[in-house]
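With one protein chain removed, the remaining protein chains of the complex are shown where they sit.
By letter and in written order, the chains are A and B; residue numbering begins at 1 in each of them.
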Amino acid sequence: MDHNTPILAVDDLTISYRVGRRWLRAVHDIHLRVQAGEIVGLVGESGSGKSTVATGVMRFLPPNGRIEPGSRIALLGDELAGRSRREMQRVWGARMAFVPQNPATALNPSLKVGEQIAEIVRHHQGLDRRAARAQAVAALRRVNLADAARLANRYPHELSGGMQQRVAIAMALSTSPQLLVLDEPTTSLDVTTEAVILDLIRTLIAEEGAGAIYVTHNLGVVAQLCNRVTVLYAGEIMEEAPVRALFERPLHPYTIGLIQSMPRLGQTKDRATLPTIPGLPPPLAEMPAGCVFEPRCPLAIPICRTKPPLDAPDGERRVRCHRWGEIARGEVTLQTSVEDGVEAPAGSRPGLLRVDGLTKHFPVRRSLKQILRGTRPRPVRAVDGVNLSIQRGKTLGLVGESGSGKTTLARVIIGLEERTAGTITLLGADVSGTVRDRARETLAQLQMVFQNPQDSLNPYLTVGQALSRPLIRLAGMSREQAAAEARRLLEAVNLSADYAHRYPGELSGGEKQRVAIARAFASNPALILCDEPVSSLDVSVQAAVLNLLARLQAERDTSYLFISHDLAVVGYLADYLAVMYLGELFEVGYAAELFHPPYHPYTEALISAIPQPDPDRPTTRVRLTDDIPSPRNIPTGCRFHTRCPRKIGAICETEAPPWRDGGDEHYIKCHIPLDELAALQRGVAVDDGA
Amino acid sequence: MSRFLARRLLFLIFTLFLTTVIVFLLTRVLPGDVARVLLGRDASPAAVEAKREELGLNDPLVVQYVNWAVDFVRGDWGQTFASPRQDIRAIVTERLVNSGRLAFLTLLIALPLAITLGVIAGLTEGKLSDSVISVLSLSVVSLPEFVTGLFLINTVALRWRDNPIADALGWFPASSAVRPDLSFREALPALWLPAIAATLVLMAYIVRLVRAGVIEELKKDYVRTAVLKGLPYRTVIVKHVLRNALIPTVTVIATSSGWLISGMVVIESVFSYPGLGRLLINTAINNRDLPLIQAIVAVTVVIILLANFTADLLYALLNPRIRLE
Partner (left out) sequence: MTHSALSRVRPARFSRGAGSIGRFLIALLRSPQSAAGTVIVLFFLALALFGAQIAPYRANDQSNPPRHPPTAAPLERLRRVWDDPGRLFETETYRPGPYPFGTDTLGRDVFSRVILGTSSIFRVAGFGTLIAVVIGTFLGLFAGYQGGLVDEIITRVFDALLAMPALLLALVILGIIRNVETEPGSFQAALADNAVLLVIALVYVPIVARVVRSSTLEVKTRAFVQAAQIRGESWGYILFREIFPSVIPALVVEASLRFSYAIFLVASLGFLGVAARPPSPDWGLMVNENRGGYYQLAPWALEYPAAAIALLVIGVNLMSDGIRRAVQRSE
């Protein structure tokens, strides 16, 4: 075989879906090249058609999808486009393998994982049972699963999410396929696990010399993992480039907007608002005739109403824009609505909320044996003695992996869960009870924005009804006053007043979250708890919502407790940060301080796990390879010692670490003195973009 | 495992208690004197009082219930109210055997057939075979058992009545006289027709459940994984889909036990088949024979709960997702 033949060559790929009686083009005119050992990123927001391209390449479309004639998909020169399903069965699993998004549902729940791998090698390589099993165990070992032989006998539900994804990768690689298609394989994982899985994918692809397509919405992942990137929008290629070139010198306005709208580690709200891309992607049925990005493009000129060709600025790049030449020469620059940052009130402000020794344990039901023996099971210690305070008009950011107890902490503060111990003081008054015990005035002072916008609004109430209710109940307005105020609130969150008559089903995710924010602000609260409010939104929408939160805070002098697993997002909005692990805080400090050594080893791991949209990022990395322990079974001594990469010895296992004062209200809970930590961590400093 | 068993057992006892208490209260609290009903309108007050004393009806309700429950557990189910007074346990057991035979034959025919049809319909969702199976099962499940039963008598039994071969075999008598001393083989001819009627009703029910299960399973992500492994269609279906789709049918069989029992009450009545259901209607309810009603209810509930219990156990054993500690 000619070694210049690419592993995968896709040309003129067009895929349509049947909707009712019409066939609508979902992706159009796609070109892809994947060379051996190369990972090609397929990036786009939801609805961009990236998954359609991936499944189309696999020749595995749903029954209402079809590949249009003229499309060419060549795997090492073999044309796949016209092949029958039976012929594809010889390609699937053997020459081309798929790694799914959600391993928890993608593995068969009632087959042992070893068998799920072994059946592939048996089928494609004709191995007997024993040889296949041995190969399955070897495949599991390759993805760094300890004790692979025993693991092969487990069922998927007995494994953690990270382990399940390793199994899925082992499965895909078991036959040494030529092409791997990975469909957002880390989206459902924690950022620490994601980092480990990305390392693994990178190493394995390099070893195997296979080609890979990596579908993702996360530019950071692309920068860390891929060699080349294809940016998709509304089913078309906007730009294609080697990863470094793309991040250094993006040529398409969409790419530029996408890269800029992602907050970097160390970027803060007081420096500048995040650039955003206004508008929404067009629906399939209403594709613009010209450039698909034209309606949202800040650089659009009349010629953009005609379809731009897919130009090739040089041998390595392609871009579909009429104005790429001007952009490349710097004749036009993209002024994406960047404004001056919000002006944060300087210095220390009066205290608003104090939380002392807050503890929440969930009791576990006793088993029969325990009832007979008179013993009690250990409770789930979700939150264990947390102290924190929030000043008026400021934001406290709370970070940690899932399972760290952040959400439980918020739910106790807001009064949805009863505390086990500790006190909560708001404006000097004790509000430790649940919502049932709280006075109307207190309720009005504390509000919450939830994670999932789909869930936040009652689908059977109009936006106007949803906004009026807190105004009537908590702000004591009449129905008419509330209706008028609801309109003002909508405008405050950049939605037009006629949204009041719409139902949530008619809104996009970002619009729903704006309404949810408006609702939280309705009673003019002193503190709003934001529980991962942007984690389910697309990057460009996320930036707009973050800007909105920053602006409203400045206008109304509201405090936030902002919870997120994403340090960059938290860092953008927060003044002060708290890092939580297994129900305890491990580090607190000003956001500006926290991204410089010394950090707590856990914070260090979190920071180095974040996939940054910067291919040249320093590579000193700390990885947490184990999974977070169960809060039912909290490790002794320092809770982090089981996973700590900087563990110093027995003391970590036996004694709880002390709080160490790093000056300027920066505290770290660790056995290692801070100057030693700082010395160890010098290489991991974060460029804060100053 | 022990915890699971203990919980189930507790629930069984609680359910049995609750249902028998309901029946007990119904029979005792409602107006109308049992003794008078037994003796007739013309009986003297003294005789009625004597009868009440004899039946234990003058004791406080709690005492009556406890007496009954203790005796029941001991195996002494008492005697029928109606004369000639018979030993309840003996007649209930006899009828139970008959009903058991009918139920067994029904399940023997219905289960394999229904599961096969359900799987076919589920795998071919939206195609002709699915439409035919679905519409037929919807129609059959719609028909009350007595309509189905009478229809069968009309079309099969009456037609074949004069057929010499069927006659010689003794097949398809319109009313089934089954004596308990007959072996299953001997009783078989009389069982066919009621079993077919019960099968039709039960089968339609199971077909619908299995079909829905298969369709749901086909939508799962792991099916895509299996297909993209390049495995042949047969392997994907048999090894991956059916394994997961059929585990819940174990539970279906248990839930259908209630369905089957209530269906059999009607079918036994249509075919005059001497089973437990007919005993309940013709003897117990017609005579308002309270201890007999109570015994039949208790036995039925125990059977249903045991079926559920077995199904839960099997389900837990088959399904690796449920760990029995």
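Keep in mind that, in the parts below, a residue touches a chain if its C-beta (ideal position, glycine included) is under 8 Å from a C-beta of that chain, and two chains touch if they have at least 3 such contacts.
Not measured: the values here are computed from a predicted model.
Asks: Kindly state which of the options A:Ser51, A:Gln391 or A:Ser608 is in contact with the chain not pictured.
Replies: Only one listed residue reaches the unshown chain, and that is A:Ser51.
Asks: Check the options A:Val27, A:Leu80, A:Ala97 or A:Leu353 and report the residue that touches the missing chain.
Replies: A:Val27
Asks: Could you tell me which of B:Gly56, B:Gly126, B:Pro144 or B:Pro232 touches the chain that is not displayed?
Replies: B:Pro144
Asks: So one chain is hidden, and I want to know which residue out of B:Val23, B:Leu55 or B:Ala311 touches that hidden chain in the complete assembly.
Replies: B:Val23
Asks: List every residue of chain B that touches the chain not included in the displayed model.
Replies: 11, 14-15, 18-19, 23, 26-27, 30-32, 37, 135, 138-139, 141-147, 150-151, 158, 221, 224, 258-259, 261-262, 265-266, 269, 280-281, 284-285, 288, 290, 293, 297, 300-301, 304-305, 308
Asks: To test your reading of the contact rule: which positions on chain A touch the chain that is missing from view?
Replies: Where chain A meets the chain not shown: residues 17, 19, 24, 26-27, 46-49, 51-52, 55, 62, 65, 235, 281-286, 414-416, 435-436, 438, 440, 443, 446-448, 450-452, 455-462, 466, 469-470, 473-474, 502-503, 505-506, 516, 519, 523.
Please note the rule applied: only the chains that are shown with their structure count from here on.
Asks: Along chain B, where are the residues that touch chain A in the complex?
Replies: It is residues 2-3, 6, 220-222, 224-232, 235, 239-240, 243-244, 247, 319-321, 325 of chain B that touch chain A.
Asks: Show me the residue ranges of chain A that touch chain B in the complex, using the header's touch definition.
Replies: Interface residues on chain A, with respect to chain B: 58, 60, 88-94, 97-98, 100, 102, 105-111, 119-120, 123-124, 155, 157, 168, 171, 367-369.
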